[in-house]
Each structure stands twice: as C-alpha cells, then as structure tokens.
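Just one protein chain is left out here, and the rest sit where they should.
By written order: A, B and C. Residues from 1 in each chain.
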Amino acid sequence: MTPAATSLLCVAALLATALVAVPFGRRARATPAIYGASLAATVVALAGALLHLVAGGTSEVVLPLGLPWLGAHFRLDALAAFFLVVVNFGGAAASLYGLGYGRHEEAPHRVLPFFPAFLGAMNLVVLADDAFSFLLCWEFMSLASWALVIAHHRATDNTRAGYIYLVMASFGTLALLLAFGLLAGPQGGYGFAAMRAAEHPPLVAALVLGLLILGAGSKAGLVPLHVWLPLAHPAAPSHVSALMSGVMTKVAIYGFVRVVFDLLSEPSWWSSMVVLALGGATAVLGILHALMERDLKRLLAYSTIENIGVVFVGLGLALAFRAEGMGWAAALALTAALFHVLNHSLFKSLLFFGAGAVLGATATRDMDRLGGLIHRMPRTSFAFLVGCAAISALPPLNGFASEWLAFQAILQSPQLSAWGLKIMVPAVGGLLALSAALAAACFVKAFGVTFLGRPRSDAAAAAHEVDRFSQAAMFILAGLCLAAGILPGFVIDAVAPVTQALVGDRMPRQTGVEWLSIVPIAEGRSSYNGLLVFLFITISASLAVVVIHRFASRALRRGPAWGCGFVEPSPMTQYSGVSFAQPIRRVFGTLAFRAREHVEMPPPGDMRPARLTVQMHDLVWDALYAPIAGAIGFAADRLNTLQFLTIRRYLSLVFLALVGLLLVLAIWP
Amino acid sequence: MDGLIFDIAHLFAGGLVLVSFMLLYQDRLYALLNIFALHAFVLALSVAWQALVQAAPHLYVTAAIALGFKAIVIPVALHRIIQRLGIHRQVETVVGMGPTMLAGMGLVALSMVVMLRVTPEADPLAREDLAFALSVVLLGLLMMVTRRNAVSQVIGFMSLENGLILAATGAKGMPLVVEISVAFSVLIAFIVIGIFLFRIRERFDTVDIGALDDFRGERK
Amino acid sequence: MSLAALDAVTLVLLLPIAAAALLAVLPGYRFSARLNVGASLLTLFAALSLFVSERPPVGQFLFVDDLNIVFIVLNTFVGFTTSVFSASYIGHELETGRLTPAHLRFYHAMYQVMMFGMNLALVSNNIGLMWVAVELATLTTVLMVGIYRTHEALEAAWKYFILGSVGIALALFGTILVYMAARPAIGEGLDAMIWTVLIEHVAAFDPALLNLAFVFLLLGYGTKVGLAPLHAWLPDAHAEGPTPISAVLSGLLLNVALYAVLRFKMLLAQSPDAIAPGPLMISMGLTSLIFAGFMLYRRRDIKRMFAYSSIEHMGIITFAFGMGGPLANFAGLLHMVMHSLTKSAIFYAVGHIAQIKGTQKIAEIRGLTETHPWLGWGLVIGVVAIAGLPPLGIFMSEFLLVSSTFARQPLLAIPLVFGLLVAFGALLLRLSSIAFGEPKGSAAPAEASYVPMYAHLALVLGAGLYLPPPLVVWFQHVARVLG
Partner (left out) sequence: MALILDLLVQGGQMALVLALSPLLTGFVRKVKARLLRRRGPSMLQPYRDLLRLLRKEVVLADNASWLFRVTPYLIFAATWVAAALVPTFAIGLKFSWTADLIAIIALLGSARFFLALAGMDVGTSFGGIGSSREVMIATLAEPAMLLIVFTLALVAGSTQLSMVAVMMSQPEVGLRVSLGLALIGLIMVAIAENARIPVDNPTTHLELTMVHEAMVLEYSGRHLAMIEFAASLKLLLYISLIACVFAPWGIAAPDSAPLAYAIGTAAYLGKLALGGALLALFETSIAKMRVFRVPDFLGAALMLGLLGTLLLFVSRSL
C-alpha cells in the first residue's frame, strides 16, 4: 500500500469515528472510545508521515470523488509529509489529552463527532492535490472547527465568536477560490499538476500571492485578518483550542507554502516585501495584544498570531531570496519558517493543554483570579513553564533554535540586490527581535500571574492537579520541546527534502557536524549548539549546587515574606496581569491601542477611593471591521425599506427596469 | 390597396395610442371609465379590421370580446363598484398631469426608436403596429404606476392588455390569439372581483406602513 | 418510436390532472394526502422512465430533450417529497384550525394542478403553450398562498397576483415579438411558435425584434424567477402561504420560470446579430444576489428570510447561465438542482419549527439544536449547505462558478464574491441565533416526518462529494447545448 493510501485510510478511520460519534456521542463510554480511536488513527498517520518524510519520494492516489471530470487527487510529497507530521502529532497529543480532559465535558455529543472530523479534514487539506479537494477539505476543516467553537453554545460570546470565525473563514476560502481560479485559467485546470506546469505572468503571480495572503492569511491569523482568532480559539474546549492554534494555523501556512512556493511560478521580489511587512506587523501587534490580555486562553491565542507573524517573516525571506536566486539563503529562511511551524505546534499545544488544565481546575480563564497554582498543580505548572520558556525563545529550547535560524537568514540580507529588500529585511529583523522580547515579557506575565504568587480566588486556592492522560500529553510535548531544542540538526535535515523541492536548495547536512551543532550556511561561519548549551547549563548549575551545598551552607528556614517589612494580607494586592503589563502599555499602548489612562482622584478629605481607568482600542477593529459592519448595516437598513413598499411602488420598479432595458436597447450600437 | 389597408390599420393603432394619452390625461373617475370604453372600442375596431384583412374569422371573436366585455361589461361593473364602495371620484395622481404626459411622450418616442431598429425589410405593417402596441403597453404601465386609485390602476392594466391584443392581432397568423384574449379577460375579471371582495377602496397601497409591518411579522 | 415513451410524457401530464380531478371531489383529508403522495410518486416514476425509455418524437406541442428532462425529473422528485412533507404538515394545520377540511380538499387539488402546470411548461415545445402553462402554475400558487385567508396571506396573494399579472403581460408581449421575428423566416402559423423550429431558423430572424423580445421575456419570466427588482411578490408569498407551497415555490416554480428564460436565451445565443443575452442576465443576477444579500440582514420572519435567500440563489444561477460556457453552465445547472433540494429541505424544517414554536419570528426561536436536535441540526445542515459550505453540493457549483468567472472576467467575480459573502454573513448570523444559544419557545416534541428533509440533505451531501459519471456526462452535454 502506498504511503498516501495509508494516510487516506487513517483519514477514513477518523471520519468513520466521527460518524460513529454522532449517534453514540452522549454515552459515557463514547469519550474514551472516540478519543482512543482518534489517537490510534493519528499515531498511525504520524508514523506513516514520518517514514515517508525520511524515505522521500512522492506517492499519489486518485479517488473518483470531488470534481467529476478530475477526480479527487491526493499526493504525499515531502512538504505534505512534513505538515502531516505536524498535524498528526498535534492531533495525537490532543487526543491523548482529550482522553482525560474530555471526561469533564458537559456536552460531549457536541464535541465528539466533530473532533475526529476536524482531524481528518486537516489531514485531507495537506494531502489534497487538486484545487477542488483542497478547498473542500479546507472549508470542511473550518466547518468542523466552527462546530467545536460553538460546542458550548449557550454562552452568547461563543456563538458570536463562531459567527465571526466562520464568516472570516468563508472570506478566506473565497479569496483562495479566486486564486485557484486564476491559477487554473479559463479552461479549468484544477489539478495541482496542471497548475505547476503552467506559466503565470507576473501580474497573475502577484494577484495570486495577494489572494493567498488574504485567504491563507485570514486562516492563519495574519494582521489585519486576525480578529476572529482570539475570539474563536479560546471559545473551543481546550484540546480543540490547542488543535486550532497549534495545528490548524499551520495548515493555513501549508496552504500558503503549497501555492506560493510550489504551484506559482516565481513572484517578483517586491511581493516578498508585502509578506515581510505583514509578518513583522503581525508578530509585534499579536504579542502586544497578548500582553494586554487577562484571559489566559486569549493571551495564548494572540501569541499564536505573533508566531504566525514570525513564520511569515521566514516565508517572506524565503520568497525574497528565491526571487534573487540565492537558493541556499532561501533554504535557510524556509527551514527556519518550517522549523518554527513545528515548534509552535509543540509549545502552543502544550500551553493550551496547560490552560485547559487550569480552566478545568479553577473554572476560570481570568488570570487575575488565579495565582499560586504552582503549589496546587506542580506537574502542570512545570510543563507549562517549559512551554513558556520555549515560546519565549529561550535557549536551549526549540523556540530559540528556529528564531536563531530566522535571524541567521535575516543576516544574509546584504547580499540581496534589491535596495528595498536590503533596507526592509533588517528593519523586519528588528521587529522580530522586538516581538521575541515582548513574547518573553508576555509569558513571564502568563506564568507569573497564573502559577506564581498567592491565589487570588477561592477557586485558585482549591485547585487540584489534572488527570494522568492530560499530564502525559503535556509532558510528552514538553519533552519534545526540549529535544527539538537541543537536537535541531535532525529537524533541519528532515526538512531538507522540502526545501530542496520548493526552493531548489537545502541547508548543509547537519547530522555530520561535529558535536551536533547546527550551521546555517557553512561550517566556520555562524553556528549554534543547543545540546552543549544545555549540558553546560546543567553541569554548571549542578556544579554550583553541589559545591555550595557541600562546602557552604544548606540551612534553610521558612518564614513570612519580607516585602520590605510589609506584606498586605490580601492576595489582591499582588501585581495582577493588568498591572504587570502597565509599563509596557505605557510604552507601546498609546501608539498600538490608543490607550488612555484616566485617574479619578477625589479631593483631600473625600473618602472615596481613587480610580484608575484605562481605555484601549483595537485599532484594526475600529479602522477596518467596524466600518465594514457599519456599512453593511447601513446598506441593509437602507435597502430594507424596499420590503415595505406599496404594490404601486413595486410596479414602478418593474416599470423602471423595463424602461431602463429598453433604453439600453435603444442606444445599443 | 395595400396602402389603404395599411393606412386604416395605422389609423386604428394610432387612435389607440391617442386614447391612451386621453386616459393619462383624465382626472375624473367616471370620465376615465368612459374613455376606457372608447379605448376598448377602438381596439375592437382594429381587431375587426385585422380579421377582415387577414381573413381570419376567429379574430372576430377577439373583437367581440373586446367590445362586449371590455367596452361594456367592465366599465359598467367598475361604475357599480365605485358607487358601492363610495370611492373618491377624483383620480389621485402621484406626479402631476404635465410630467406624466411628458413621460408618456418619452415612452412613445422610446418605443418608436426601439422599433425603428427593426430592419425595414420586415413587414412594415407589423413594424408600425408593433411600435404603437409597445407605446400602448408602456403607457398602460405608466398609468399603473402613476395612479393611486385601484380603479384607475385596473384601467391602466387593461389598457396595457389592449396593447398586447393589438400586437397579437397585428402579428399575422399568430395562433392562440383568441385563447389569450379569453385568458386575459378572465384575469381581469379576477382582478375586478378581487378589488370588490377585498374592499380595496382607494388604492392598492395601504398608506399606513406601520400597519403593514405588523402584518408581515417584520420590524417588531 | 415507442409507445411507452410517448406514454411517459403524457403520463407526466395526465397523472397530475387526473389526480387533481379526483382530489377535488374526494372528502377526507387523510386519504387525500395519501392520494396526493401516491399521485406524485407515480408522476415521478413516469418522469424517471423518460430516462430509460426512448424519447418520443418532437411534437408540435410537447417534446422532451436533454435540457428539460433534468427539470422534469427534479420537478417531479421535489413534488413528491414535498407531498410527503405536506402529508405530515397539513394535518397539524387542521388541528390548530387554521384550515378547514374544505380548504384541504382545495389545497390538494390545487397542488396537483400546479404540478400539472409546471410539468406542462417544461415539456411544451410551443412558446405560447409554455406561456399558458407558466401562468397556470402561477395562478394556482396565488390561490394557495392566500389559502389561510388571514389579512397577511390575502395581501401577499394580492401582491403576487398583481405583480404576476404584469409579468404575464410582459412575457406575452415578448412571446408575440418572438413570433413576429420568426414569421418572415418560417412563415405564418403554428410553426413560428415551435421552439425546435425556431432554434433551427433563428439565424434568419430579425435581431432587433429578438432583442426586444428578450427584454420583455426576461422581465416577464424574471418576475416569476424573483429577480430583483421584480422580486417583490416572492418574500411575502413564501412567508404567508403554507410551508409546502413555500417549498414548491422556491424549489420548483422559480426553476420553471428560469427554464423559460433559458430557452429564449438559447434562442438569442444562436442569432449572430442579436445582443448577447449574457450581460443582461449577469447584471440582473448580480443585482438580485447583492440586493437579497443585504435584505437578509434585517429579516425577522424565518420563512421570509429563506425566501430572500431564494432570490439570492436565483441571482447566482441566472448569473451562471449569463456567463455561459461549459463550466459556468454546468455550475448553473448543478446549483439549480442543489438549490431546489436544499431550499425545500430547509422549508420542511422551517415548517415544522414554525408549527412547534407557534411563530415564524426569528427572535422567538432559539437553541433549536438543544430542544429539537433533529430539526435543529437538519436546519443547520441545510443553511450550511445553502450558504455554500462544503462538503455539500452548492459548494461545488459555487467553486466552479467563482473560479471560472474569475479566470474569465475578474471584475465580475468581485461583486459575485462580495454578494456571496454578504449573504453568507446574514444567513449565518440568523442560524447561530436560531439553532444555538439558550433555548427559547416551546420545547414540545415534534410530530414530524424527517424523511423528506434528510433525504434531500443526503442527496445534497452526496452530490457535494461524488457525482455519478452518467449524470455528469448528461450535465456537461446540457451545458454545451446551453452554449
């Protein structure tokens, strides 16, 4: 059986599971059965994809479905295999987590059927090899995830989130549809093979790229198309949030890569500037939003936007280098982007699992009602800490490895010939650095406010550790974050066939390098060794501990906190998430959010408390979406009067239409 | 001989357009009814002439219907309705007579222009006839949309339909003309009965929009 | 020539009219409902047999070709399923006293007359006969719309009647003009109204007359199709009539009228000097699509909302046929079939919902998936399908239409996509409040037959994933014929 067929069988198994879950979803035993089946299917698919990624080659399957004269084409090549690994790994982790977490689900019949369907759809998107199948699965993926977003539909916020999500998803699909329409041409060559073979004039290429930015970008959460993401991702059950943030956004990136790098003939260099600028803006705005957030899951969702920005910066660099014929640099940038894709899927899933555990234990996502969970949930907090460190790009974890590669790619910019790019790339590098630093701040806040300090509510004080399945899922992910961080060479080599296929070059082989270092361009230039950094830190820290405990003191006494002599007994006096972000809000907020602080200070002698109010605006929403919604509302209101006309007026409409058409005939040449 | 045939047909058709203008010009309901009777009468003449010219005896049936039903029965029935329902005797117009007449002129011009594009090789009789028929149709429609009374709207519709009959009979050898004229008569009868049954006193349109909204389950 | 085949066409016409006669005299609504179902089923079989049996020869009045057979089968199929739905729906109306047994007798008879009218319009080879048949079907639906005798229903029927009459008149004028154009080339008499003859000689017709004729036909039959700005009767007629009639109106009558437009479009397309009918249809289609999309936002009555959605989809279909070409025509045909199936399924669901909740107000209906999972999810699937989401059938047609349009006429695709998106937003907005959220209104169990609804939805789903090759070949052939 060919690898593609194996993958399709796994998808079939997932879809069958979904069907089974429809009638049996309410049964108590359905939860472990469905998640178990999903786990099994995704693990098999994962294994298949991994094997294929290592073995190389392409395998195709054509099913007599979809567009009748074309059939449904599925193809498994290196790129697809890589993304299948990401999808199925995330899927397997989420299924494992769901085995435990799903037991507390209040409406399992609204989750169970859609969960495997969602997984299957994501697999199919990656496998699809013709425009129709691709879009069908793409939109089906949106639909399944929409159903999951509104699983808890009684909360109005969730249905609203689902609504905005699906409208944006549909907008994206239509943009993709137009792009495929252009690629296919008037003859309707909807197969990817035909598109690959076709030559696209520069204008078409630019248009397709623009549409892809709209289509795939809206799914991935590119600013300014991101507004749905922080609403929809947190609304779903946490393991689904993990899938949506960690995996589905990656599928969107897959769509972008597949079309722009694989199907489209090369777009000109200036189009890469658009991608770069959007990527940089997305990274910074996303993480600034995350910093201002007090809802833990929304914070994570906004951070997803940031990471998408990072990936798009990598992709933009790859486009720029490819357009200039610098294959090796393009390979470096693309590898960085893909590596970051993998990394983000790992740590974002982990973080959402952690957030789910917190939500399950305390029933709140508001960080300012949490605190001190590190005592009550030690394992969860440890795993969450690893995730925070990884997403903050701290060495020796994986987030750093991919960001490092991205920086190395940026450093190749002087060799670009286009002046616009020469100047733009370092500026985008600055944005990237800014977003990385802000991400660290953001996750200090996320972890610090949620897990450290004293509990700010009774629920947080009474929290309990989560079940073993959830823990297992989190620890596996944490372990992989570390593994990918200290052994990045293996990942880079695994991605090499992908870059070879897409940009015609690859990064130097890493597995042969001394001490398992990674070298972006050649040995003797820049290099980084996560393994040694890890070992050095471990050894020196252990050394310090051993030496101090052996030769100095190990005495320890517990006492009340010092706090310069005064600790307010109420835990509400601790720094909250909002107050933690205040300095950064002051620095960036006036520009990015039009933040205004207003202090209401009662005159002396007045016993009222002073009050500080902060106003923030989502500028993208205010400038883009609110006017659109307003315009549609306005047009709807205006046109709505047409519902209440008298028959005579309706007749007048007919009459005017007739006269109009006759006039057209009269002046027709 | 051909010339005479043509001229007479032309005369009737032109007469119909003229009467249509008179309909547009009228502002008293009873007078309107009378003029409509005239309209139907001219149509009947025209149809009869076509029946004679085309040697198509079945068209006499159509002419008879036009004469009997539209020139006599319907005006009388509408007369009754106006009396019974106590309908305002004045024709309520949406725009003034002057603009309406101007618009009517424009429509006639438009139908001429449109028809003149038809290649002159085509049957000239048909061409001219059609231009007049189109004018009558458009004038009828204009009347429907510029009058507020139900009765005058019905008259507008009927004059429109007269234009259709004119066109149909002008089309030499067209089958089903009689059937169509019968069908239309039934239709008109329905409308007239509907007006009577539903007691649509003044107009098709209820002025009170708020009441309408209530009915439609909207805006609440 | 085979006698059986000849019978099939006759049967398609004869069965409904015979059933109508029978139903008009039979008392007892239960039996009538069953008879209605049986007659519809037999008509469906007769229509299906058109596929297998040899075609009858082209007659002066009736004929069957590749194009109308699609419509006939669709028509009789939806007619049958709607009769099943109607059987489970109409009893409730009797219980609540909205209808009397006498009304029901009238209703069932009229149902079959209407089916007869539509079938006749579809198989007629004579443009005059077609006109008569379309008007017959229209007039019967007028009577059905007003059947509740409420003020609103009568007003809707009246509006439908008046606007429909004007449409009738315009279509007739167009028909006369076609005859006038054909007469010099073909000669006087019946031949000049026979469609198969017309299409052969159309190149010799006077183009200016044809143009004029098409304008009138487009507006006349377009009124029946519900194209904006001729649509005004449609929302009210859908909202105030019995739901089975709404389903038939949306699912069938609009198609029949569109079929008439298509016939004349084909005629025009064959004439070298006439204007291209495409731009007119495209502009009317786009107007309807965008207009209906905006109108959807302020709807408070659930049936009226879906009526506007029908206008929207008729706009899309008209646009597709206006675009022409094998892909767009294929998309148009597919879209039409899918829309008929989906929209009638939605009306089935809506009918039961309105019966349970005792209201058609959207604000009064909430959380349906919670209280009535079958109906609620059925509605969700239906709306998702009608909104053009995969894996349901409309997605495929919209895919083909949008992508091929963009490749050919990028500037036309933009308003198309805009309209689709606007309508999508509105439908989904309403769906989320109807199907989800805290339940509101009566939670009484539904006494409903879900079979017709789910049968339609299953077909739509199946078509979205897999179209049987013979059907595809057929559609492709028809798409080519349409030019």
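The rule is simple: a residue touches a chain if its C-beta (ideal position, glycine included) is under 8 Å from a C-beta of that chain, and two chains touch if they have at least 3 such contacts.
Computed from a predicted structure; not experimentally measured.
The chain not shown here is in contact, across the full complex, with A.
Here the missing chain is touched by one residue of A:Thr511, A:Thr573 or A:Gln615, and it is A:Thr573.
Only one of A:Pro23, A:Gly430, A:Gly512 or A:Pro627 touches the absent chain when the whole complex is considered: A:Gly430. Only one of the listed residues, A:Arg29, A:Arg558 or A:Arg608, touches the absent chain: A:Arg558. When you scan A:Arg196, A:Arg525, A:Arg611 or A:Arg638 for touch with the missing chain, the hit is A:Arg525. The omitted chain makes contact with just one of the residues A:Ala5, A:Ala441 or A:Ala501: A:Ala441.
Within the complete assembly, residues 371-372, 374-375, 378, 385, 389, 392-395, 400, 404, 407-408, 410-411, 413-415, 419, 422-423, 426-427, 429-430, 433-434, 436-438, 440-441, 443-445, 447-449, 452-454, 515, 517, 524-529, 532-533, 536-538, 540-541, 544-545, 548, 552-553, 555-564, 567-568, 571, 573-575, 579-584, 586-587 of chain A touch the chain that is not shown.
Here, only the chains that are shown with their structure count from here on.
Here the largest set of C-beta contact pairs joins the chains A-C. Of all chains, the one whose CA centroid is most distant from that of chain A is B. Mean C-alpha positions place chain A and chain B at a centre distance of 68 Å. Centre-to-centre, using mean CA coordinates, chain B is 31 Å away from chain C. In whole angstrom, the spacing between the mean C-alpha positions of chain A and chain C is 44. Touching two or more other chains at once are residues 114, 117, 141, 144, 204, 212, 216, 218-219 of chain B.
Multi-chain contact residues of chain A (touching two or more other chains): 643, 647, 651, 654, 658, 662, 665. Of all residues in chain B, only 94, 107, 110-111, 113-114, 117, 138, 141-142, 144-145, 147-148, 153, 203-207, 209, 212-213, 216, 218-219 touch chain A in the complex they form. For chain A in complex with chain C, the residues that touch the partner chain are 64-69, 131-132, 135-137, 139-140, 142-143, 150, 153-154, 156, 159-160, 162-163, 166-167, 170-171, 174, 177-178, 180-182, 184-186, 188, 190, 632-633, 635-637, 639-640, 642-643, 645, 647, 650-651, 653-654, 656-658, 661-662, 664-665, 668. Only residues 158-159, 162-163, 166-167, 170, 208, 211-212, 215-216, 218-219, 223, 229-230, 232-233, 235, 275, 280, 291, 294-295, 297-298, 325, 327, 367, 369-370, 384, 387-391, 395-396, 398-400, 402-408, 410, 413, 417, 420-422, 424-426, 428-429, 432-433, 436-438, 464-467, 469, 472, 476 of chain C touch chain A when the two sit together in their complex.
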